[in-house]
Each structure stands twice: as structure tokens, then as C-alpha cells.
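First up is the structure itself, then whatever we jot down about it.
One chain of protein is taken out of this complex; the other chains stay put.
Entry: subunit A
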Amino acid sequence: MANATESITASAAQRSAVRWNQRSLAPWLFLAPGLFMFGLYVLWPIVQSVTLSFYDWDGLYGPNGEFKGTFVGMGNYAELMIDPAFETSLVNNFYWLALYLLALPIGLFIAIFLNQTVTGIRLYKSLFFFPFVISQVVVGLIFAWFYAPNFGLFYLLTEAITGKGVAVLADPDLVTFGIIAAGLWPQIAYVMILYLTGLNNVAPDQIEAARLDGAKGLKMLWYVVLPQLRPATFIAVIVTVIGALRSFDLVSIMTNGGPFGSSRVLSYYMYEKALGEYGFRMGYGAAIAVVLFAIMMIFISGFIWKMWRDETQR
């Protein structure tokens, strides 16, 4: 009899041990495939790129598969400091960043304009969102046609106004702004949707209360509505900044960095150095990518920091 009770308690203990193991093991089993893929394709390559940025490497391997790069220490970075093309790219990236943020006020304006309840407004809202859904390749082609010399609508328009048409994409001083304008089109649409959703959730009683106190128009917007739109603004800033710094497609489609390299941005210049026509300077390209990554990390850390605060507050 004693034996039987013992074995029962033993098996109960065993069962709870199994359950305990299951509870502590389960998250890692669920995480394993995702972590493996993400580690292999995202985290590990970041480490590799940083390492690679200290080497001179043409992307080729020796006959037995050995790495044939030469260690140059900070050499690539030192070269970047005096590379005029890098400077152009960096400056252009800051133009992108600054002007892309125009998507916020414009997006908010359109959102306010569309935030009404009239017949067919849902269709209007989704049609306004359209530019975001289509590929940047298509957006780039559309705007290239729009800017085309001699017959492009923008060219004809400037010709009609000033007597002399402006071929935006062929003008080294204007080209970056022309491309940014194309990029703003879908970005504004995205910001607009964020704000429309935000406006939907603005507390009506606060609006009414403020109205009774005589607030309206811009005052109402600034003191009552905007504070409530902060979560939307935050996300909008993040996606806009990242969109601006990631800009590659439009530059590649519309100008290939030209004319005379004047529309390059870091992401495009990196591609050009590592894989482009004159390219296969993998280490140098990696160094450019590391700089871009460092700039981006400033914003990513801000985002993570805010998430951390939100998470630990709850």
C-alpha cells in the first residue's frame, strides 16, 4: 500500500515537473523558427556588415572559398570623410529627412478636410489613400513622365508660366527636390490615414466642452485636438523618418543618382559602390551602410525608448 501511494505522489510530482518544463520551454519552442530566421537574415548580417566595413573586399572568394579581403581598419571611413560623392549623398539625405516631414502637416490638413460624414466620403478617403498602395517603382515612372522635358506636364506648366520649361530631372540643383516631391505623394497619403484614424478617436465630449468655452478653428486644433492626436503623430514621425532615410526606389527609378551624381542618397550610393557598374567595393559600401545605420539608430532608439516606457508603465 505504502508503495502505491508513493508511486502516485511520485507521478504527480513528475507530471507537475513536466508541466513546469512545458511552461518554461514553450516560449522558446514557439520563438525558435522566427528567431532563427530573423537572426540569420537580419541580426547576423548587421554584425557582418559592421565587420566588413573595416575591410577592403571585392566580393570574391579564393579557390577554396577563403575570404580574400584586406583589413584596412578605419581606412574606409577615412576615405568617406574626403569623398565628395558621400558628402552629396549625406546632404541629400538631410534634405529628404527635412522635407519629408512636410508630409505631417499636409497629411493632417487632408485628414481634417476629409473628416466629415457626407455621402460617399468613405470612397473619397480610400481613393485619397491610393498613392500609398502602389509601388514606388510605379510612382517613380509616373513622376518621371510628369517631369519629362518637352512634353511632360510639369515642363509645359513651367514653360507656360515663365516662358522657359524646366526639366527637373536633368537639373543638378533641382533633381533631388523633384524626387522628394514624388516621394511625398504616397507618404502624405499614409500620414493622412494615420490622422484620420486618430481623429476618429478624439473624445467628442472634450471637443464639445471646448466649444462651449468658445474655442474653434486653429485654437481648437492646437490646444484640444493635437494633444489627443499624439500617438498618431508619433507613429507618423517614425514612419516618415524611416521612409526618408530608406529612400532608394525613387532615386534608382527616376535618375540612377544622376545627373552627375547629384541626386544620390546614402542608400543609393551604397548600392552603387557595392554592386553598381563601377562597384564591387564591398567594404566601402558596408562603411556607407554603417553610417546610414548609425543615423537610423538615433530614431530607432527613440522609438524603442518610448515603447519601453509604455510597456513598463502598464
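Convention: a contact is a pair of C-beta atoms (placed from the backbone, for glycine too) under 8 Å apart; a residue touches a chain by one contact, two chains touch by 3 or more; residues count from 1.
As a working rule, contacts and distances are computed from a predicted model.
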| item | value |
| --- | --- |
| Among "Alternative cytochrome c oxidase subunit 1", "Hydrogenase", "Acyl-CoA dehydrogenase" or "sn-glycerol-3-phosphate transport system permease protein UgpE", UniProt-listed name of the chain not shown | "sn-glycerol-3-phosphate transport system permease protein UgpE" |
| Candidate in contact with the missing chain, chosen from A:A85, A:L102 or A:I300 | A:I300 |
| Residue, one of A:G165, A:G198 or A:G257, that touches the chain absent here | A:G198 |
| From A:V91, A:L127 or A:I161, residue that would touch the chain that is not displayed | A:L127 |
| Selected from A:S49, A:T158 or A:S262 as touching the chain missing from the view | A:S49 |
| Touch list for subunit A against the chain that is not drawn | 22-24, 26-28, 30-31, 33-35, 37-38, 40-46, 48-49, 52, 59, 112-113, 115-118, 124, 126-131, 133-138, 141-143, 145-146, 148, 151, 153, 156, 185, 190, 193-194, 197-202, 204, 207, 211, 216, 220-221, 224-225, 231-232, 235-236, 238, 242, 245-246, 248-249, 252-253, 266-267, 270-271, 274-275, 282, 285-286, 288-290, 292-293, 296, 299-300, 303-304, 307-308, 311 |
